[in-house]
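Every protein chain except one is present and positioned as in the full complex.
As written, the chain order gives the labels A and B, with residue 1 at the start of each chain.
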Amino acid sequence: MTNQPLPTAPLARYLLHLADDQLVMGHRNSEWTGLGPILEEDIAFSSIAQDQVGHALAFYEYLNQECGLADPDQTAFNRPESLMVSSWLVEQPIGDYAFSLVRHWCYDQAVYLRYESLSQIQDPALQALATKLRGEVKYHTFHANTWMKSLLQGSEESRLRMLTALKEVWPMALGLFESWSGEKALMEQVGHAGQPWYPGERHLQQHWQAGALESLVLWSVDVEALGLHKVEPVLGGRQGYHSEHLASMLEEMTAVFRLDPQAEW
Amino acid sequence: MYGGGYIPAGVEETKAQAESPELLAQFEARITRGEKIEPRDWMPAVYRKQLIRMIEQHAHSEIIGALPEGTWITRAPGFRRKLALMAKVQDEVGHAQLLYSAAETLGKKREDMLNDLINGKSKYSNVFNYPAETWADVAVIGFLIDAAAIVNQVANSKGSYGPYCRALERICYEESFHLKQGHSVFVWLATGTPMQREMLQNALNRWWEPIMHFFGPSDTMSQHTETLMRWKVKMATNDVMRQQFLNIYVPKIWDLGLSLPDPELRKDESTGQWLFTEPNWDTFFKVINGDGPCSRERLAVRKVAEERGAWVRAALRRADARYATPLA
Partner (left out) sequence: MPILSLDPRVNRLQVEQVPEHQPPVLVPGDHWPSYQVFHQRRRGEKHSSVGIVHAPSLEMAMAMAKEQFGRRGETSNLWVVCTADVLEMDYADEEVFRTTPSKSYRDPAGYKVNEKIDAYKAKQTP
């Protein structure tokens, strides 16, 4: 894949956004395995990380079989940073547990909306895949909601940490919904019910934001005081522009693979 | 995964006699009949103490055991290996959770066990005090250390304490996945490029002594364990388990054309026993006493993990929480 250009077909490009996000998010979340705040949570969070890497694999497999991309290992482990189309949110280091949880909460709600929409697509294989994967993300959102609620209503320290993380995460979470070149064309695709299945990034963002803000208000977060309503999204990921963290993450992730990219590991 | 290398303190049976000869007789008769001891049964204080000590060491070995392989979790090559290693290290944490729960039924709280781990008061398997230098170390740990752990755990799962046996039943099932995935990485490297093969041979050379240490010193060097064996706390001698391990796994290593760094290693066909050079037991005791290549790092990492999680746990601690000893 190193020299392979990014796919131009809108659906392939959209699936690559999903796959890259899931891969990078799963990788970051796996950094907590064995180092989590309590054994039970260590296990739960590791499962979520595994799900995410698994979802990335499922989409790369589809892209390989149906859209002519290289095989999943080459696509994921042998591609320069500038050809990665993941968002800034997922590539950030894990931070403290508040940062990782708030990111997880923002991220998985967005994924849930995307899978709901994808499960309306005409292609029966993708439809089935989105429906299957959505079940796992349902647990992710249950897990994330339980933690958000608990820690926002926990101690003074935990509330402060969660609010600080919210402020930090929010602009990058909005960046998950960066508009992209094939968006319009994909919005015209008709799904299995005869209606367009993909509502476009702006609509997804509005839907996501309404849901997230509603929960925050329910947990007594003053979203205006926090300034969440007037932040600018952090963009660039979908076009291959990344923060300094992605390159070092990829270097680490591919360290063994690169010893011999053609070898079987 | 667990190391043997567990060294029980000598058991003074006379103390158990002094507690209540009548209850002791009932307790021993129950074990002889093959029945399990359950948490709230009467049991000799030394039985309780030894079990806590053993299950706790086993639990510590799992949580610390997540670290050497965790070293490679962000670098596993390719999806198959990445997912498998994540799941495997997660299982180690899961096993620790199950084992701490089993130990808790005997009356020691999880917080106390973790404190004793961090301050060095309580031990864990020596094998996890060695570094995982390359990706091939993941293969050797996943295949051979897990294999050794299975020999040990299958034996222990037939012991007398109910909650420990139940935890081990599930653990052994999951360990068989670990062994398979470890063997798969091992075989892929052994049959791969010259660079991969060399990487594996080097890892094998580095790990052979810790593996030979794994089951603990020869029984002739160990303290008296007859009582513990009669009470089905200790289920097989160190030598028996080591022989079992060598018998199954050495041929599998040699089959792949790999070598082991012990010129004396061979099976004596007349006795069926494996002959080998005694590993350096001074090193073993040095490592057990906290002077292994990674001993300090392992404890420091565990401490930092607990410290970094402290605010999370404290935020959700409630003054009116009702703690009860787990029923397991």
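Definition applied: contacts are C-beta pairs under 8 Å (C-beta built on N, C-alpha and C of every residue); 3 or more make two chains touch, one makes a residue touch a chain.
Just so it is clear, the structure is predicted and the values come from calculations on it, not from any experiment.
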Among B:R230, B:K252, B:K286 or B:K303, contact with the omitted chain is made only by B:K303
Touch with the omitted chain, as defined above, among B:T74, B:N129 or B:T237: B:T74
Touch residues of chain B, complete complex, unshown partner: 38, 40-42, 67, 70-71, 73-75, 90, 94, 97-98, 101, 104, 109-112, 114-115, 118-120, 131-133, 167, 174, 296-297, 299-301, 303-304, 306-308, 310, 313-314, 316-318, 321-328
Identify the residues of chain A touching the omitted chain, counting contacts across the whole complex. 31, 35, 38-41, 43-44, 46-47, 93, 139, 142-143, 146-147, 150, 252
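Here is the rule we go by: only the chains that are shown with their structure count from here on.
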Residue ranges of chain A touching chain B (in the complex, touch as defined): 27, 30-31, 33-43, 46-47, 49-50, 53-54, 56-57, 60, 72-73, 76-77, 96-97, 150-151, 154-155, 157-158, 161, 252-257, 259-260, 263-265
Chain B residues within the chain A interface of the complex: 63, 66-67, 70, 72-79, 81-83, 86-87, 89-90, 92-94, 96-97, 100, 135, 185, 188, 192-193, 195-196, 301, 304-305, 308-316
